[in-house]
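Before we start, here is the structure in question, set down as structure tokens.
Only one protein chain is missing from this complex, and each of the others stays in its spot.
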């Protein structure tokens, strides 16, 4: 953790740079100061089939979900959320300027008692 | 929001029309009267690797998840769920008639305090 999952309609291929978006989210997550570098995992899932709003062919969406361990204060969670959403909004501004796009983001907490992990990257990155 | 995410085993390609399913869910979501058209986002994710039940090669599944803002009554949520599930069941009836298919659906709520969105479609569609 944290896990960032970017879901998007496949008609954004060629209209948005999803790889750059993933990297910008990673960078912003680091800059919040809440997360250890070795723990950050951003990934994107392209959705080939979709049905959005009025079905105009130009309609597209990006939804970003952050899943992270429970326990932080609401203020901290909202501060993380504002930062990530501002970054995503900036990256996708050209799309938001046209009336065919929806961007959304939410945070979901993971119960620490129902979570298991092994991270082989931490020793390498903590030693660096 | 609402977000409908259709996950399915890739062996349904050629056996089910996932695009039509997405569009039927969109249409039914509209007809419930609970959702604004510009907010509806249905998408499907194809899963190439899977292991279902007894591993019979014909085994397949569709799982639909609705993620929507928290706050509606249980009755309203159940009413939405019944309508969407009936639509999906109708669309996928030929599969349900064979003993190799599982269809499931669930609703998950999103904490409004941990949710951010910008929707450039609303002004266009509200004005229409």
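In this document, chain identifiers A and B correspond to the written order of the chains, with residue numbering beginning at 1 in each.
Definition applied: a residue touches a chain if its C-beta (ideal position, glycine included) is under 8 Å from a C-beta of that chain, and two chains touch if they have at least 3 such contacts.
Note that the structure is a prediction, hence the values are computed from the model and not measured.
Contact with the omitted chain, checked across A:58, A:93 or A:124, is made by A:124. Along chain B, the points of touch with the absent chain fall at residues 7, 9, 45, 47-55, 59, 61, 63, 74, 77-78, 81-82, 85, 89, 95-108. Residues of chain A that touch the chain left out of view are 1, 3, 5-6, 18-19, 22-23, 25-26, 37-46, 67, 110-111, 113-121, 123-125, 128.
Convention: only the chains that are shown with their structure count from here on.
A rotation of 120° superposes the C-alpha trace of chain A on that of chain B, rounded to the nearest 5. Between the Cα centres of chain A and chain B there is a gap of 21 Å.
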